[in-house]
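Structure in C-alpha coordinates, see below.
All protein chains but one are shown in place.
On to chain A.
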(Lines give C-alpha, C1' and ligand atoms only; values in the text may rest on other atoms or scores of the structure.)
Protein backbone atom coordinates (compact mmCIF):
# COMPACT_ATOMS: atom_id res chain seq x y z
CA UNK A 1 0.00 0.00 0.00
CA UNK A 2 1.44 3.34 -0.93
CA UNK A 3 1.42 6.46 1.16
CA UNK A 4 -0.88 8.10 -1.29
CA UNK A 5 -3.58 5.48 -0.89
CA UNK A 6 -3.46 5.81 2.86
CA UNK A 7 -3.69 9.57 2.66
CA UNK A 8 -6.54 9.29 0.20
CA UNK A 9 -8.59 7.46 2.79
CA UNK A 10 -8.72 10.64 4.80
CA UNK A 11 -6.65 12.58 7.26
CA UNK A 12 -8.41 10.85 10.14
CA UNK A 13 -7.07 7.43 9.23
CA UNK A 14 -3.59 8.83 8.57
CA UNK A 15 -3.68 10.53 11.94
CA UNK A 16 -4.67 7.31 13.64
CA UNK A 17 -1.90 5.42 11.85
CA UNK A 18 0.64 8.02 12.98
CA UNK A 19 -0.64 7.99 16.54
CA UNK A 20 -0.49 4.18 16.56
CA UNK A 21 3.16 4.17 15.46
CA UNK A 22 3.99 6.79 18.10
CA UNK A 23 2.25 4.73 20.76
CA UNK A 24 4.14 1.63 19.65
CA UNK A 25 7.45 3.38 20.26
CA UNK A 26 6.28 4.79 23.57
CA UNK A 27 4.99 1.40 24.70
CA UNK A 28 8.19 -0.34 23.71
CA UNK A 29 10.43 2.12 25.55
CA UNK A 30 8.25 2.98 28.52
CA UNK A 31 9.88 2.93 31.95
CA UNK A 32 6.83 1.26 33.48
CA UNK A 33 8.02 -2.02 31.95
CA UNK A 34 10.89 -2.05 34.42
CA UNK A 35 8.54 -1.43 37.32
CA UNK A 36 6.14 -4.27 36.47
CA UNK A 37 8.07 -6.93 38.42
CA UNK A 38 8.21 -4.60 41.43
CA UNK A 39 4.48 -3.97 41.24
CA UNK A 40 3.88 -7.68 40.84
CA UNK A 41 5.97 -8.60 43.87
CA UNK A 42 4.33 -5.90 46.00
CA UNK A 43 0.92 -7.09 44.88
CA UNK A 44 1.80 -10.66 45.82
CA UNK A 45 3.18 -9.65 49.21
CA UNK A 46 0.59 -7.09 50.23
CA UNK A 47 -2.58 -8.11 48.44
CA UNK A 48 -2.51 -11.71 47.25
CA UNK A 49 -1.10 -13.34 50.37
CA UNK A 50 -3.39 -11.35 52.61
CA UNK A 51 -6.43 -12.14 50.47
CA UNK A 52 -5.66 -15.83 50.41
CA UNK A 53 -5.50 -15.81 54.21
CA UNK A 54 -9.04 -14.46 54.33
CA UNK A 55 -12.14 -16.53 53.86
CA UNK A 56 -12.95 -17.18 50.19
CA UNK A 57 -15.72 -14.64 50.11
CA UNK A 58 -15.98 -12.38 47.06
CA UNK A 59 -16.93 -9.30 49.03
CA UNK A 60 -14.05 -9.59 51.50
CA UNK A 61 -11.43 -10.33 48.88
CA UNK A 62 -12.69 -7.72 46.42
CA UNK A 63 -12.77 -4.95 49.01
CA UNK A 64 -9.36 -5.92 50.36
CA UNK A 65 -8.07 -6.08 46.82
CA UNK A 66 -9.24 -2.55 46.04
CA UNK A 67 -7.63 -0.88 49.01
CA UNK A 68 -4.35 -2.79 49.05
CA UNK A 69 -3.80 -2.96 45.30
CA UNK A 70 -4.31 0.75 44.84
CA UNK A 71 -1.91 1.31 47.73
CA UNK A 72 0.64 -0.77 45.80
CA UNK A 73 0.10 1.15 42.58
CA UNK A 74 0.21 4.64 44.11
CA UNK A 75 4.00 4.87 44.54
CA UNK A 76 4.91 2.69 41.57
CA UNK A 77 2.70 4.36 38.97
CA UNK A 78 3.13 7.94 40.16
CA UNK A 79 6.89 7.45 40.42
CA UNK A 80 7.28 6.02 36.94
CA UNK A 81 4.88 8.55 35.45
CA UNK A 82 6.84 11.37 37.07
CA UNK A 83 10.06 9.88 35.68
CA UNK A 84 8.48 9.83 32.24
CA UNK A 85 7.23 13.38 32.70
CA UNK A 86 10.72 14.63 33.48
CA UNK A 87 12.18 12.74 30.52
CA UNK A 88 12.39 15.54 27.97
CA UNK A 89 14.09 17.97 30.32
CA UNK A 90 16.40 15.36 31.82
CA UNK A 91 17.50 14.28 28.37
CA UNK A 92 17.92 17.86 27.11
CA UNK A 93 15.40 17.33 24.37
CA UNK A 94 13.23 20.30 25.15
CA UNK A 95 14.49 22.50 22.29
CA UNK A 96 14.56 19.72 19.75
CA UNK A 97 11.07 18.52 20.56
CA UNK A 98 9.60 21.98 20.82
CA UNK A 99 10.16 22.62 17.11
CA UNK A 100 8.24 19.58 15.94
CA UNK A 101 4.89 20.32 14.37
CA UNK A 102 2.87 17.95 16.52
CA UNK A 103 1.86 19.77 19.68
CA UNK A 104 3.66 19.15 22.93
CA UNK A 105 0.37 18.18 24.50
CA UNK A 106 -0.20 15.33 22.07
CA UNK A 107 3.34 14.15 22.60
CA UNK A 108 2.86 14.18 26.35
CA UNK A 109 -0.48 12.42 26.10
CA UNK A 110 1.21 9.62 24.16
CA UNK A 111 3.84 9.21 26.91
CA UNK A 112 1.17 9.27 29.61
CA UNK A 113 -1.01 6.82 27.69
CA UNK A 114 1.85 4.35 27.32
CA UNK A 115 2.63 4.51 31.04
CA UNK A 116 -1.04 4.11 31.84
CA UNK A 117 -1.44 1.20 29.43
CA UNK A 118 1.38 -0.80 31.03
CA UNK A 119 0.23 0.00 34.55
CA UNK A 120 -3.37 -0.84 33.70
CA UNK A 121 -2.31 -4.09 32.09
CA UNK A 122 -0.34 -4.99 35.19
CA UNK A 123 -3.24 -4.07 37.44
CA UNK A 124 -5.73 -6.12 35.44
CA UNK A 125 -3.37 -9.07 35.34
CA UNK A 126 -2.94 -8.94 39.13
CA UNK A 127 -6.68 -8.65 39.68
CA UNK A 128 -7.26 -11.41 37.14
CA UNK A 129 -5.04 -13.79 39.10
CA UNK A 130 -6.69 -12.92 42.40
CA UNK A 131 -10.20 -13.18 40.99
CA UNK A 132 -9.32 -16.34 39.10
CA UNK A 133 -8.06 -18.09 42.21
CA UNK A 134 -10.98 -16.80 44.25
CA UNK A 135 -13.39 -18.10 41.60
CA UNK A 136 -12.12 -21.60 42.25
CA UNK A 137 -12.71 -21.21 45.99
CA UNK A 138 -15.68 -18.91 46.46
CA UNK A 139 -19.27 -19.99 46.27
CA UNK A 140 -22.55 -18.17 46.03
CA UNK A 141 -22.78 -14.79 44.39
CA UNK A 142 -20.44 -13.76 41.60
CA UNK A 143 -17.50 -11.37 41.84
CA UNK A 144 -18.18 -7.70 42.56
CA UNK A 145 -16.78 -5.61 39.70
CA UNK A 146 -17.03 -2.16 41.22
CA UNK A 147 -13.80 -2.51 43.22
CA UNK A 148 -12.06 -3.55 40.00
CA UNK A 149 -13.47 -0.53 38.19
CA UNK A 150 -12.38 1.88 40.93
CA UNK A 151 -8.88 0.44 40.75
CA UNK A 152 -8.87 0.64 36.97
CA UNK A 153 -9.95 4.29 37.14
CA UNK A 154 -7.25 4.98 39.73
CA UNK A 155 -4.39 3.91 37.47
CA UNK A 156 -4.84 6.66 34.81
CA UNK A 157 -5.37 9.21 37.56
CA UNK A 158 -2.19 8.18 39.37
CA UNK A 159 -0.28 8.24 36.09
CA UNK A 160 -1.64 11.70 35.29
CA UNK A 161 -0.71 12.91 38.78
CA UNK A 162 2.86 11.71 38.48
CA UNK A 163 3.27 12.77 34.88
CA UNK A 164 2.00 16.29 35.51
CA UNK A 165 4.25 16.67 38.53
CA UNK A 166 7.22 15.46 36.51
CA UNK A 167 6.44 17.86 33.69
CA UNK A 168 6.01 20.85 35.97
CA UNK A 169 9.09 20.03 38.08
CA UNK A 170 11.46 18.25 35.70
CA UNK A 171 14.11 17.21 38.19
CA UNK A 172 15.60 13.79 38.80
CA UNK A 173 14.46 14.14 42.40
CA UNK A 174 10.86 14.65 41.42
CA UNK A 175 9.92 10.97 40.82
CA UNK A 176 10.91 9.64 44.27
CA UNK A 177 9.42 12.67 45.97
CA UNK A 178 6.17 12.32 44.05
CA UNK A 179 6.00 8.57 44.73
CA UNK A 180 6.50 9.01 48.46
CA UNK A 181 4.37 12.14 48.64
CA UNK A 182 1.44 10.56 46.83
CA UNK A 183 1.57 7.45 49.01
CA UNK A 184 1.69 9.47 52.21
CA UNK A 185 -1.02 11.82 50.97
CA UNK A 186 -3.43 8.99 50.21
CA UNK A 187 -2.67 7.11 53.42
CA UNK A 188 -2.88 10.25 55.54
CA UNK A 189 -6.16 11.08 53.82
CA UNK A 190 -7.67 7.97 55.38
CA UNK A 191 -7.13 9.44 58.82
CA UNK A 192 -9.46 12.26 57.88
CA UNK A 193 -12.36 9.92 57.19
CA UNK A 194 -14.78 10.33 60.07
CA UNK A 195 -18.31 9.03 59.80
CA UNK A 196 -20.24 7.89 56.78
CA UNK A 197 -20.63 11.42 55.44
CA UNK A 198 -16.98 12.33 55.11
CA UNK A 199 -15.95 13.79 51.76
CA UNK A 200 -12.53 12.20 52.30
CA UNK A 201 -13.99 8.79 51.61
CA UNK A 202 -13.74 9.78 47.96
CA UNK A 203 -10.24 8.31 48.25
CA UNK A 204 -10.08 5.13 46.17
CA UNK A 205 -8.51 3.39 49.15
CA UNK A 206 -11.88 3.51 50.92
CA UNK A 207 -14.19 0.62 50.10
CA UNK A 208 -16.95 1.17 52.60
CA UNK A 209 -17.47 2.61 56.09
CA UNK A 210 -13.85 3.18 56.98
CA UNK A 211 -14.39 2.42 60.70
CA UNK A 212 -15.95 -0.91 59.78
CA UNK A 213 -13.36 -2.43 57.52
CA UNK A 214 -13.92 -5.30 55.15
CA UNK A 215 -16.36 -7.39 57.15
CA UNK A 216 -17.98 -10.47 55.85
CA UNK A 217 -21.46 -9.26 56.58
CA UNK A 218 -21.27 -6.63 53.87
CA UNK A 219 -22.61 -7.12 50.39
CA UNK A 220 -23.61 -10.76 50.75
CA UNK A 221 -27.27 -10.78 51.64
CA UNK A 222 -27.71 -7.39 49.93
CA UNK A 223 -26.11 -6.04 46.73
CA UNK A 224 -22.69 -4.42 46.69
CA UNK A 225 -23.80 -0.79 46.83
CA UNK A 226 -22.22 1.05 43.90
CA UNK A 227 -22.92 4.53 45.30
CA UNK A 228 -19.45 5.24 46.69
CA UNK A 229 -17.63 3.49 43.83
CA UNK A 230 -19.61 5.59 41.33
CA UNK A 231 -18.59 8.77 43.14
CA UNK A 232 -14.98 7.55 43.28
CA UNK A 233 -14.92 6.77 39.57
CA UNK A 234 -16.35 10.22 38.77
CA UNK A 235 -13.69 11.75 41.00
CA UNK A 236 -10.87 9.77 39.44
CA UNK A 237 -11.98 10.45 35.88
CA UNK A 238 -12.34 14.13 36.76
CA UNK A 239 -8.92 14.19 38.37
CA UNK A 240 -7.42 12.55 35.29
CA UNK A 241 -9.07 15.01 32.91
CA UNK A 242 -8.07 18.00 35.01
CA UNK A 243 -4.44 16.94 35.27
CA UNK A 244 -4.16 16.11 31.59
CA UNK A 245 -5.91 19.34 30.74
CA UNK A 246 -3.39 21.30 32.79
CA UNK A 247 -0.63 19.87 30.62
CA UNK A 248 -2.25 21.40 27.56
CA UNK A 249 -2.77 24.88 28.97
CA UNK A 250 0.68 26.49 28.53
CA UNK A 251 1.18 28.42 25.33
CA UNK A 252 3.98 26.05 24.33
CA UNK A 253 1.66 23.08 24.58
CA UNK A 254 -0.06 23.69 21.28
CA UNK A 255 -2.22 25.95 19.17
CA UNK A 256 -5.40 27.76 20.01
CA UNK A 257 -7.80 24.85 19.61
CA UNK A 258 -5.78 22.32 21.58
CA UNK A 259 -5.47 24.85 24.37
CA UNK A 260 -9.21 25.47 24.31
CA UNK A 261 -9.81 21.74 24.48
CA UNK A 262 -7.31 21.51 27.34
CA UNK A 263 -9.06 24.33 29.19
CA UNK A 264 -12.42 22.63 28.69
CA UNK A 265 -11.00 19.35 29.97
CA UNK A 266 -9.50 21.07 32.99
CA UNK A 267 -12.74 22.79 33.91
CA UNK A 268 -14.77 19.63 33.32
CA UNK A 269 -12.34 17.59 35.36
CA UNK A 270 -12.24 20.00 38.27
CA UNK A 271 -16.02 20.25 38.34
CA UNK A 272 -16.40 16.47 38.16
CA UNK A 273 -13.90 15.87 40.93
CA UNK A 274 -15.44 18.55 43.13
CA UNK A 275 -18.95 17.22 42.51
CA UNK A 276 -17.91 13.68 43.32
CA UNK A 277 -16.21 14.82 46.52
CA UNK A 278 -19.31 16.73 47.54
CA UNK A 279 -21.44 13.67 46.80
CA UNK A 280 -19.21 11.53 48.99
CA UNK A 281 -19.82 14.06 51.74
CA UNK A 282 -23.55 13.34 51.59
CA UNK A 283 -23.06 9.64 52.24
CA UNK A 284 -24.85 7.79 55.02
CA UNK A 285 -24.41 4.39 56.54
CA UNK A 286 -26.71 1.95 54.83
CA UNK A 287 -28.51 -0.49 57.20
CA UNK A 288 -26.63 -3.24 55.43
CA UNK A 289 -23.23 -1.78 56.15
CA UNK A 290 -22.24 0.11 53.03
CA UNK A 291 -22.17 3.78 52.09
CA UNK A 292 -25.33 5.04 50.43
CA UNK A 293 -25.23 8.36 48.61
CA UNK A 294 -28.77 9.68 48.13
CA UNK A 295 -28.14 11.35 44.77
CA UNK A 296 -26.64 8.17 43.35
CA UNK A 297 -28.68 5.62 45.20
CA UNK A 298 -30.86 3.14 43.40
CA UNK A 299 -33.68 1.84 45.58
CA UNK A 300 -33.44 -1.50 43.82
CA UNK A 301 -30.14 -2.02 45.61
CA UNK A 302 -31.98 -2.08 48.94
CA UNK A 303 -33.68 -5.35 48.11
CA UNK A 304 -32.03 -8.48 49.41
CA UNK A 305 -30.32 -10.73 46.95
CA UNK A 306 -32.32 -13.90 46.38
CA UNK A 307 -30.42 -17.04 47.23
CA UNK A 308 -30.94 -20.70 47.96
CA UNK A 309 -29.23 -21.60 51.21
CA UNK A 310 -26.90 -24.54 51.49
CA UNK A 311 -27.92 -26.92 54.28
CA UNK A 312 -26.26 -29.70 56.19
CA UNK A 313 -27.70 -33.21 56.17
CA UNK A 314 -28.08 -33.29 59.96
CA UNK A 315 -31.43 -34.06 61.57
CA UNK A 316 -31.81 -30.37 62.32
CA UNK A 317 -30.33 -28.86 59.17
CA UNK A 318 -27.86 -26.00 59.49
CA UNK A 319 -28.47 -23.63 56.58
CA UNK A 320 -26.05 -20.93 55.49
CA UNK A 321 -25.87 -18.43 52.65
CA UNK A 322 -24.12 -20.20 49.76
CA UNK A 323 -21.26 -17.71 49.99
CA UNK A 324 -20.47 -19.25 53.37
CA UNK A 325 -20.53 -22.82 52.12
CA UNK A 326 -16.98 -23.26 53.42
CA UNK A 327 -18.27 -22.82 56.97
CA UNK A 328 -21.05 -25.39 56.73
CA UNK A 329 -19.09 -28.51 57.52
CA UNK A 330 -17.09 -26.81 60.25
CA UNK A 331 -20.27 -25.69 61.99
CA UNK A 332 -22.53 -28.71 61.51
CA UNK A 333 -20.38 -31.83 61.57
CA UNK A 334 -19.33 -31.62 65.20
CA UNK A 335 -22.84 -30.72 66.29
CA UNK A 336 -24.43 -33.60 64.39
CA UNK A 337 -24.88 -35.89 67.46
CA UNK A 338 -26.62 -33.13 69.38
CA UNK A 339 -28.76 -32.12 66.43
CA UNK A 340 -29.78 -35.71 65.80
CA UNK A 341 -30.77 -36.13 69.44
CA UNK A 342 -32.81 -32.93 69.66
CA UNK A 343 -34.56 -33.15 66.31
CA UNK A 344 -38.30 -33.42 66.76
CA UNK A 345 -38.16 -32.71 70.47
CA UNK A 346 -40.67 -30.06 71.59
CA UNK A 347 -38.91 -26.69 71.74
CA UNK A 348 -36.16 -27.72 69.32
CA UNK A 349 -35.94 -25.78 66.05
CA UNK A 350 -36.80 -27.32 62.73
CA UNK A 351 -33.83 -25.59 61.16
CA UNK A 352 -30.81 -23.47 62.05
CA UNK A 353 -30.45 -20.61 59.60
CA UNK A 354 -27.93 -17.86 59.08
CA UNK A 355 -29.32 -14.34 59.24
CA UNK A 356 -28.03 -10.84 58.56
CA UNK A 357 -26.71 -7.99 60.62
CA UNK A 358 -27.78 -4.38 60.48
CA UNK A 359 -25.57 -1.35 60.90
CA UNK A 360 -26.29 1.97 62.57
CA UNK A 361 -24.09 4.98 63.15
CA UNK A 362 -23.90 6.10 66.80
CA UNK A 363 -21.82 8.58 68.72
CA UNK A 364 -19.53 5.73 69.70
CA UNK A 365 -19.08 4.44 66.19
CA UNK A 366 -20.91 1.81 64.22
CA UNK A 367 -23.39 -0.32 66.11
CA UNK A 368 -23.93 -3.76 64.60
CA UNK A 369 -27.23 -5.33 65.54
CA UNK A 370 -28.65 -8.73 64.74
CA UNK A 371 -31.78 -10.72 65.37
CA UNK A 372 -29.73 -13.89 65.66
CA UNK A 373 -29.58 -16.41 68.52
CA UNK A 374 -33.36 -16.55 68.85
CA UNK A 375 -36.18 -18.75 67.63
CA UNK A 376 -38.49 -17.36 64.97
CA UNK A 377 -41.67 -18.56 63.32
CA UNK A 378 -43.54 -21.81 63.10
CA UNK A 379 -42.01 -24.31 62.76
CA UNK A 380 -39.33 -22.59 64.77
CA UNK A 381 -36.13 -21.53 63.05
CA UNK A 382 -33.09 -20.78 65.15
CA UNK A 383 -31.00 -17.97 63.62
CA UNK A 384 -27.28 -17.49 63.86
CA UNK A 385 -24.63 -15.10 62.55
CA UNK A 386 -21.01 -15.92 62.04
CA UNK A 387 -18.53 -13.92 64.14
CA UNK A 388 -17.06 -12.04 61.18
CA UNK A 389 -20.53 -10.86 60.22
CA UNK A 390 -20.80 -9.12 63.56
CA UNK A 391 -17.77 -6.93 63.16
CA UNK A 392 -15.28 -9.11 64.95
CA UNK A 393 -11.74 -9.31 63.66
CA UNK A 394 -11.09 -11.57 60.71
CA UNK A 395 -11.09 -15.20 61.77
CA UNK A 396 -10.40 -18.40 59.93
CA UNK A 397 -13.22 -20.75 59.05
CA UNK A 398 -12.45 -23.09 61.95
CA UNK A 399 -12.05 -20.22 64.40
CA UNK A 400 -15.40 -18.83 63.34
CA UNK A 401 -17.07 -22.21 63.59
CA UNK A 402 -15.68 -22.84 67.06
CA UNK A 403 -17.07 -19.51 68.21
CA UNK A 404 -20.63 -20.38 67.20
CA UNK A 405 -20.85 -24.12 67.94
CA UNK A 406 -20.89 -23.71 71.71
CA UNK A 407 -23.53 -21.04 71.58
CA UNK A 408 -25.72 -23.10 69.29
CA UNK A 409 -25.43 -26.07 71.65
CA UNK A 410 -26.25 -23.99 74.70
CA UNK A 411 -29.22 -22.28 73.13
CA UNK A 412 -30.67 -25.47 71.69
CA UNK A 413 -30.35 -27.40 74.92
CA UNK A 414 -31.76 -24.48 76.87
CA UNK A 415 -34.66 -24.26 74.45
CA UNK A 416 -35.47 -27.93 74.89
CA UNK A 417 -34.52 -28.67 78.49
CA UNK A 418 -34.65 -25.27 80.14
CA UNK A 419 -31.75 -23.35 81.50
CA UNK A 420 -32.70 -23.12 85.15
CA UNK A 421 -31.10 -24.57 88.26
CA UNK A 422 -33.54 -27.42 88.44
CA UNK A 423 -31.49 -30.60 89.24
CA UNK A 424 -33.33 -32.70 86.67
CA UNK A 425 -32.71 -30.10 83.93
CA UNK A 426 -29.06 -29.98 84.88
CA UNK A 427 -28.75 -33.75 84.83
CA UNK A 428 -30.37 -34.05 81.39
CA UNK A 429 -28.31 -31.15 80.03
CA UNK A 430 -25.11 -32.78 81.20
CA UNK A 431 -26.17 -36.09 79.71
CA UNK A 432 -27.15 -34.63 76.36
CA UNK A 433 -24.00 -32.57 76.03
CA UNK A 434 -21.66 -35.33 77.06
CA UNK A 435 -21.24 -36.58 73.51
CA UNK A 436 -20.44 -33.21 72.01
CA UNK A 437 -18.64 -31.42 74.82
CA UNK A 438 -15.12 -32.19 73.54
CA UNK A 439 -15.77 -30.25 70.35
CA UNK A 440 -17.33 -27.26 72.06
CA UNK A 441 -14.10 -26.02 73.57
CA UNK A 442 -14.64 -23.50 76.32
CA UNK A 443 -18.15 -22.66 75.16
CA UNK A 444 -20.48 -22.74 76.93
CA UNK A 445 -18.40 -22.31 80.11
CA UNK A 446 -20.81 -23.62 82.68
CA UNK A 447 -23.64 -25.36 80.93
CA UNK A 448 -24.20 -28.75 82.55
CA UNK A 449 -21.06 -28.44 84.66
CA UNK A 450 -22.65 -27.10 87.79
CA UNK A 451 -23.47 -30.57 89.09
CA UNK A 452 -21.54 -31.44 92.21
CA UNK A 453 -19.90 -34.85 91.92
CA UNK A 454 -21.31 -37.77 93.90
CA UNK A 455 -24.68 -36.08 94.34
CA UNK A 456 -28.00 -37.54 93.25
CA UNK A 457 -27.99 -35.17 90.28
CA UNK A 458 -24.58 -36.40 89.17
CA UNK A 459 -25.66 -40.00 89.44
CA UNK A 460 -28.82 -39.24 87.43
CA UNK A 461 -26.79 -37.43 84.79
CA UNK A 462 -24.45 -40.39 84.41
CA UNK A 463 -27.40 -42.73 84.20
CA UNK A 464 -29.10 -40.58 81.55
CA UNK A 465 -25.94 -40.20 79.53
CA UNK A 466 -25.40 -43.94 79.53
CA UNK A 467 -28.71 -44.56 77.79
CA UNK A 468 -28.72 -45.30 74.07
CA UNK A 469 -29.28 -42.19 71.96
CA UNK A 470 -32.56 -43.52 70.67
CA UNK A 471 -33.84 -44.10 74.20
CA UNK A 472 -32.84 -40.64 75.32
CA UNK A 473 -34.42 -39.10 72.22
CA UNK A 474 -37.65 -40.99 72.73
CA UNK A 475 -37.80 -39.95 76.39
CA UNK A 476 -37.14 -36.30 75.50
CA UNK A 477 -39.86 -36.26 72.85
CA UNK A 478 -42.36 -37.30 75.50
CA UNK A 479 -41.08 -35.47 78.56
CA UNK A 480 -39.22 -32.35 77.33
CA UNK A 481 -42.14 -30.01 77.91
CA UNK A 482 -42.59 -31.19 81.52
CA UNK A 483 -38.86 -31.12 82.11
CA UNK A 484 -38.61 -27.55 80.86
CA UNK A 485 -41.55 -26.59 83.07
CA UNK A 486 -39.81 -28.06 86.13
CA UNK A 487 -42.30 -30.87 86.60
CA UNK A 488 -39.76 -33.71 86.35
CA UNK A 489 -37.75 -34.83 89.36
CA UNK A 490 -34.44 -36.65 89.42
CA UNK A 491 -36.18 -39.87 90.35
CA UNK A 492 -38.33 -39.65 87.25
CA UNK A 493 -35.35 -39.57 84.93
CA UNK A 494 -34.74 -42.84 83.11
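Just so it is clear, contacts are C-beta pairs under 8 Å (C-beta built on N, C-alpha and C of every residue); 3 or more make two chains touch, one makes a residue touch a chain; residues count from 1.
One rule holds for everything that comes next: contacts and distances are computed from a predicted model.
Participant: Report the protein name recorded by UniProt for the chain absent from the figure; options are "Formate dehydrogenase major subunit", "ABC transporter ATP-binding protein", "Carboxyltransferase domain-containing protein" or "Branched-chain amino acid transport system / permease component".
Facilitator: "ABC transporter ATP-binding protein"
Participant: Looking at the whole complex, which of A:255, A:304 or A:365 touches the chain that is not displayed?
Facilitator: Considering all chains, including the one not shown, the answer is A:255.
Participant: Thinking of the whole complex, not just what is shown, which of A:97, A:135 or A:369 touches the missing chain?
Facilitator: A:97
Participant: Tell me which of A:61, A:87, A:297 or A:410 is the one touching the absent chain.
Facilitator: Result: among the candidates, A:87 touches the missing chain.
Participant: If the hidden chain were put back, which residues of chain A would touch it?
Facilitator: Touch set of chain A with respect to the missing chain: 1-3, 5-7, 14, 17-18, 20-22, 25, 28-29, 87-88, 91-102, 107, 254-256.
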